[in-house]
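Supplied in structure tokens, the structure appears directly below.
Only a single protein chain was left out; the remaining protein chains are all shown in position.
Going in written order, the chains are labelled A, B and C, and every chain counts its residues from 1.
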Amino acid sequence: MRYFLRRIGFFLATLWAAVTLNFIIPRLQPGDPAEIMFKKLQGRDAELDPAKIEALRAMLGDPAGKNLWEQYWNYLGSLSRGELGLSYTYFPYDVATVIGVALPWTLVLVGTTLLISFVVGTLLGAFAAWRRNTRFDSIVTLGSTFIGTLPAFWLALLILFAFGYVLGWFPTAGGYDASTPGWNAEFIGDAIYHSILPASVLLITGPIGWILGMRNTMIMNLGEDYVRLARAKGVPDTQIALRYAARNALLPSITGLALALGSMLGGQILIEQVFDYPGLGRLTAQAIDNKDYPLLQALLLFTIVGVLLANLIADMLYGILDPRARKAQS
Amino acid sequence: MSTGVTQPTDSSNLPVGGEELAAAEAEAVEAAGPRWWSIIWANRKARVGIVILGLYILLGVFAPWIAPYEGTRTDFEALLEPSAEHWLGTTTSGGDIASQLIWGTRVSLLVGLFGGLFATIIALVVGMISGYFEGTWIDEVLSFVTNVALVVPILPLIITLMAYTEDRSIWFTIFVIAITSWAGAARAKRSQIITLRNRDFVTAAKFSGDRSWTIVFREIMPSMSSLIMAGFFGAATGAVGAEAGLSFLGLGDTSSVSWGTMLYQANQQGALAQGLWIWLFVPGLALAILITAFTFVNFGIDLLSNPHLREDG
Amino acid sequence: MTRRITGFAALAMAGALALTACSGRIQTNQNQPGPTDGNTAGTDAMIEQVTLPAEVAENVGGLVNFNPFSPNALTKTYFYEPLMIRNSLNCTMTPWLATEYKWEGPDKLTFTVREGVTWSDGQPLTPDDVKFSLDIGKDFPALDTAGVWNDTFGKHATDVAVNGNNVTITFSGNAAAKFDSIIAVKVLPKHIWEKIDDPVKYIDKEPVGTGPFTLASYNGRKLVLDRRADYWQADKIKVEKLVLEGNYDATQAALKLNAGGLDAYWGEIPNPQVAFVDKNPTLNHFWYAPAGTTVLTPNLTKAPFNDVKFREAYSQGINKDEISTKATYGIMKPASQTGLKLPYAEDLMPDDLKTDTVLPFDTAKAEQLLDAAGYAVGADGMRTNPDGSPLKIKFTVQAGWIDYESTVEVIVRNLKSMKLDASTVKSAPDNVDAQKKSGEFDMVLEYLHGGCEVARNIGSKLASDQIPTKTKVQSNVQRWNDPATDATVAALSGSTDPGEQKKLVGELVNTMITQFPVTSLIYAPARMIYRTDKAVGWPSEEDPYATNSDMLVIMTHLRSAK
Partner (left out) sequence: MALLEVKNLGVRYEPRLHKPVQAVDDVSFEIAEGEFVGLIGESGSGKSTLANALLRLVERPGRISGGSIVFDGNDLATMTQDELRPYRWRDISTVFQSSMNALNPVVRVVDQFRDAIELHSDLRGDAVVDRVRQLFGMVMIEEKFLTAYPHELSGGMKQRINLALALVNKPRFVLLDEPTTGLDVVVQRSILEAVRTLQAEQKFAVLFISHDMGTVLDLSDRILVMYAGRIVEEHDSADLMRNPLHPYSKGLLGSYGDPRAQTVRITYVPGRPPDLTREHAGCLFAPRCPERIDRCLSVEPELLAVDGARVACHVAQLQAEPEDGVEVPARSAKFAGPEFVKSDDESKEALSQHAFLTLSDVSKTYRTRNGFTFSDFTAVDDVAFELRRGAVTALVGQSGSGKSTLAKLITGVEKPTAGTIMFHTREGRAIDVVGLRPGQLRDYRSKVQMVFQDPYSSLNPTKTLGYILSRPLRNFLGLSGEALKQRVEELLEKVALTPASRYRNRYAYELSGGQRQRVVIARALASNPELIVADEPISSLDVSIRAEILELLHDLVQESDVGILYITHDLLSARMLADEIIVLSQGRVVEQGRALTVIRDPSDDYTRKLLDAIPNPFDKLDRPA
């Protein structure tokens, strides 16, 4: 009980701090959204037409007009009512709608690749640990170390260059093309076709962390006495690997997965940028670029709540999976 | 098996007696277990990492002598093919790619060194103090700050902070990277110090009349050196990557040449469409190899704190 | 983040760009590159489909909105039409929904509304629609993009009246300078828009317009428009299907163009000659019209930039040819110090100014002038202020604007060779704007608009009421503050007499070439990159009937290539 109260108290306090930071950070940036929007619309080299800028200011509301406290209270007030405001960029759409459009793309792309990476990575890591110091292990660890160090955006550029431009096998931008979004085969096929390149980048770089994490915990677990005892018991190797070492080594990975799923809501800014993928990451980049405060705040809030909830879930999951943690919590 | 215990064997006619035995014991204390550098060096990956890192450092330090031209020079003819004058050709704006690459080493190493250093220092101070005063309000506050820093999405934060600055110097990049990337390490150090704090030698230091500050930074911190080193290299790896990512987004210090800015320029100038693959490929490769080197060195450092991972035999 | 906005952003100007009421003269520039063969022929056949880049950059897909006031309307060009369209190069006027206009004194403007125009729902266009479209900005300042109801550039309107086929706007005073904004006002169907509670937040999913196309489909990514057979000038529209799709970066755009996935593009493609034209010289073309001038802008409130001799001196030592090469692959030519877009605006040049007004690159002369003005070389080999204090110049440039960065690189190198201690500070574009507002900069690059009305481009650049304030970016970034110039600008903006205009422009030009408030570098482009396998008749230097900001006009010129 006390544990729960503490967790929830922490959750709320962190949420408040994050929400406040979330309010402050976008406002640290210089620039007037109306002017920025104007430049965006008119192009870099354009006549500065005061009439148009004024009209835009009137449309978006002038943040310079109110003092920060007032803005802050309004912000907290509307947050508590669940109002996130209207996006500047997609005016007059409200940010929830905008996020709603981008969310499925990120969820599907990042979620799927994350799960696949997790499964593949964990299996490879476990196997590498079990076959420690073999050729397989060296290839997996060395390979994943090297691939893991490749800057993901660069890898994305190379893949885009090779398969998108040189070979022309895959589209170079976007989430779909001619099809109409919805539950129809044409669209799903189209979306999958477009997601192959970004997904491949995420699938190349994704499993690395899981591989190394799993390998390390599993190697440590293999040195534990209960694994030695299992050997002494005559438990067959595969069972030792799976039921003893891997099962226990999996615990941190599973909470890690919960956390990763939480932070997934932030999208993959760089990758989505390179592939021009219509997900939350690109949306975040746009919002930053456009000084779209309402959208940016909502996106950051979304990510923060995602991470916090994931933390909460991870804690509880750990409690369920590891009886030791349960005791520590009570 | 303890292998650190030693005993002399050149026992030529040893009489039975305390004094001489004591003398023999005194001799014996000289031999000790393997030193940390030999543990690291013995690991093949770490060795490769150290060698590569060394080469990069040489390249960075001696860039003015190694690079054919100044990295910022752009007054060559544009789009030259690789040749004796321009080993990797020139960019669309007439920069020598090879020179930019070599000079870029400096920026990445600088970012790695100082970004890693600053992040580690922040993590260290916050983590150490928070951990040592676990349970007090100091810890509550610092842990809270750490946790908030952990949940705030880092990349948007960095981008926002970078966009805020007037002067995008490399030092500001380093600063921003450092203040956004310390939290995880601080948490690790906090939990480490909580275990160390209850070691007898800490209590002993209290009994020796040492004050909290001395205990935290002179007694406990040196025991965490492998964790700190690992944290440093981790942070350095992150910093190098972050700098490249930021530069790639056009938020870097464009007045100095770094691999990230090279990639940015290449991407902006349509290197893909113009087929200038060297321009795009080489900086990323240099970056990847450097990060690999960092990671490999860290493999070696991990062995210090986690003997399980030592690849004996 | 992404710089891929510039292309489509220029397109967005189509519905918004102000045109001025001064006259101009078509000139062809023989120096401009870009082959034009294959662009002039054409048949009367229909063009099956033309594909252009999307007008919106930020497209998460599915957020349909055609409200022309929304920043993110999927198109602002093809549904709602303006009253008249003016070519920003040759300044000719094309009547559109209005057939005629007439100033009845500087405070009364009358348009004659075209007859026989129908909305896409079959209703006829009425003068009431025009009145409604002008009035809407009164109730909703956010929709007053022409500044009809406020005092920007001329006095505000007091009344809009319908009289038969005529719509008359009455102003509280001289409003001549508002003309260009007013002709660009989008005409809305009153019978639909009058029912909308809040047109500012109105999400327009089924647009009813007078334009040449109707909405066929939108899948969140690809906007397909169909030709309207009952368009009022349907005979001029040969394009059966117009597809607006994709916001591309330079690389993708080049690829799409080369592959035929895109028929025209007006964003930046570095080195279009190599990246595009050379790949198929008969079909691939580009034309970069000068839209304005990139000017070196010093901070005139600071020493030594407040010294005209200093400004004159360094202006001699800037290598504009190299800037042209490094920043634009030699496409955009060095610009005239007059601030006028030459040769298009040649007839506005004072008659006595027949010399080449592009300042030559002459470091020796610059140094000589600096010596003469007392900027002596100090012990460290760098020049000092006349009072002996150290002289340092920080050139602030928008980080990430690659052509600007290249330009500044050249300038700083030039300044150094004049023994001036110059350095570059690359700053976020937003920060550069902040500095322009606060006046805390030494030198920046600025854009000097090359529109038809000199009062609103060179005039704005030099008028003291256009000095940026803490909260507002305005044109007079260098902070030129001269009552005589202000008087000239005021006279010019209220003037309708060509002779007087030319005299007044001459005064502004004189200020430019003798006072060097800013130093012209190279022309800034209005790009048009296109292929001619499907459609011909794109604007070119031989036929500069429009720029990329007038796509509606271009649509009426396109003819089938087959």
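We take it that a contact is a pair of C-beta atoms (placed from the backbone, for glycine too) under 8 Å apart; a residue touches a chain by one contact, two chains touch by 3 or more.
This structure is a prediction, so every number in the text was calculated from the model and none was measured.
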For the chain not depicted, the shown chains it touches: A, B
Among A:79, A:96, A:196 or A:235, which one is in touch with the chain left out? A:235
Residue, one of A:7, A:27, A:131 or A:247, that touches the chain absent here: A:247
Using the touch rule from the top, list residues of subunit A that touch the missing partner. 1-2, 133, 224-226, 228-237, 239, 243-244, 247-248, 251, 321-324, 327
Had the left-out chain been drawn, it would touch subunit B at residues 1-9, 11-14, 16, 18-19, 21-26, 28-34, 38-39, 42, 199-201, 203-210, 219, 222-223, 225, 310-313
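Everything that follows uses one rule, which is that only the chains that are shown with their structure count from here on.
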Just give me the whole-number Å value for how far the CA centre of subunit B lies from that of subunit C. 49
How big is the gap, in whole Å, between where the Cα atoms of subunit A centre and where those of subunit B centre? 25
Computed distance of Cα centres, subunit C from subunit A, in Å: 40
Which residues belonging to subunit A are in contact with no fewer than two other chains? 29-30, 165, 273, 285, 288
The positions of subunit C in contact with two or more other chains are 1, 249, 251-252, 255, 428, 430-431, 434
Contact set on subunit B toward subunit A in their complex: 45, 144, 147-148, 150-153, 155-157, 159-161, 163-164, 237, 241, 244-245, 248-249, 263, 267, 272-273, 277, 280-281, 283-284, 287-288, 291-292, 294-296, 299, 302, 306, 308-309, 311, 313
Residue positions on subunit C within touch of subunit A in the complex are 1-2, 5-6, 9-10, 12-13, 16-18, 57-63, 65, 67, 69-72, 137, 140-147, 150, 152-153, 181, 200-203, 217, 219-222, 246-249, 251-252, 255, 291-292, 294, 401, 428, 430-431, 433-434, 447, 449, 451, 456-457, 460, 471-475, 524
For subunit A, which residues count as touching subunit C in their complex? 29-32, 35-37, 39-56, 58-59, 64, 86, 88-93, 97-98, 101-102, 165, 172-181, 273, 276, 278, 283, 285-286, 288-291
